[in-house]
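Every protein chain of the complex appears in place save one, which is left out.
== chain A ==
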Amino acid sequence: MSGLPGFLIDDRLHFPSCPSQGGQRFLVEMAAPLTLLLVLAVTIRAALFRSSLAELIAERVEVVSPITAWKRVVEGLALLDLGVSPYSGDVFHELADVITAVALYMAVKDYNKQVFRKQKFALEADRYPLDCLELIRSPKEMYYIPLKVAMFYLLNPFTILSCVAKSTCGLNNAVVALFIFSTIKGNTLLSAIFLCLATYQSIYPLTLCAPAMLYLMQRQYIPVNFRRASFWWFIAQYLFMYLGSLFVLICLSFFLLGSWDYMPSVYGFILSVPDLTPNIGLFWYFFAEMFEHFRLFFLCVFQINVFFYTIPLSVKLKEHPVFLIFMQLAVISIFKSYPTVGDIALYMAFLPVWSHLYRFLRNTFLVSCVLLACSTLFPVLWHLWIYAGSANSNFYYAITLLFNVAQILLVSDYFYAFLRREHHLTYGLYLKRKDGSEATLVLK
């Protein structure tokens, strides 16, 4: 203990973990940059909305998918009442982005406090090996993480594009961010309600159920043990709230619409992928080229793929539910049926939270190059295919493949780095072989 630097013990000077003392100062210190950031982000969006680019962006298939296109929302409204002047929704979309950013900001701030507190307890209990000092996170580097998260979300070109295109993806992201916020704040009911809202919009956030329950249990000191009654009681409670609010929502929409038609036309649309409009995902070209006999089989395989990783990941990451949330969001945004860049922006906003993993990342350069190259090639190859006619669908398809491989590499790299750091925190950073030479870690 004596060898530890002072800042790790006396955190209050630097890191306001206690709201009673640090809160006031913190608000003053942090609110200014956050407000600046918000103003900047809103300004960029407002400028783009007024520019001629807005319409161009709204047509981009990378940015909007059939289920998130604002054009379709307006169409729906117009159908509801032929002759209704379509609601112009730019303010509405900026608001959604701001809510997402603020919710993520607050959530990450709260999470960081807990991480820090946990780390302090572990240090005090001497649980970390001595040579792991380098891995211990300092409040100084954690201080700007919430702001960075908000910045990563608000200034991410993907988010800006998706907001300017008025994609409803921004709304989905806001609901998911509120869900994360309420989960991290430990509010079980709100967490269940927001999760249910997110599930209601698109089915996939269903898998976030597992990390939410794990996190809330951790917070309420309920051990994750199948033999404990308290464990089952909590799961029953959460599921009851979740399913109950889902039931209320579904009934509400039934009474509003007067029929069950919306169920197949919304969820059937997501699950059976009838609309093969190109997007950045893996589904469209695969199912455009699929043999009719095997369509159902591959549809099942691809859809199960999204939900498939939930249980093994929850088992592996049961101590780290927030990282599990990040992994789940990434898996959803890669393997969902109609992905857009807005979905990617949501899990990318979490990257600063894992900034301490940078030293273990293996292919940052490759992944960032591929992601950047693909992002620029998307519009180019789209133009060549659709407008110039000098390329065909394979060109665009190749880029979607590459883009998804890059995303998979990114996510698995972060997963690897996270596991590796945990391993080092248990076994020490500089591992030695039996003969005393420097050892290399391998997965076996």
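One rule holds for everything that comes next: contacts are C-beta pairs under 8 Å (C-beta built on N, C-alpha and C of every residue); 3 or more make two chains touch, one makes a residue touch a chain; residues count from 1.
One rule holds for everything that comes next: contacts and distances are computed from a predicted model.
One chain of this complex is left out of the view, and of "Proteasome subunit beta", "Cerebral cavernous malformations protein 2 homolog isoform X2", "AP-2 complex subunit alpha" or "Phosphatidylinositol glycan anchor biosynthesis, class T", the protein name its UniProt record gives is "Phosphatidylinositol glycan anchor biosynthesis, class T". Screening A:302, A:323, A:347 or A:378 against the full complex identifies A:302 as the residue touching the chain left out.
Summary of contacts with the chain left out: across A:114, A:237 or A:404, the touching residue is A:404.
Residue A:74 is the one among A:42, A:74 or A:249 that touches the chain not shown. The hidden chain makes contact, of the residues A:226, A:255, A:291 or A:365, with A:291. Mapped onto chain A, the footprint of the missing chain covers residues 59, 61, 71, 74-75, 77-79, 82, 86, 274-278, 282, 284-292, 298, 302, 305, 309, 312-313, 316, 334-335, 385-387, 392-394, 397, 401, 404-405, 408-409, 412, 415-416, 419-420, 423, 431, 433-434, 439-444.
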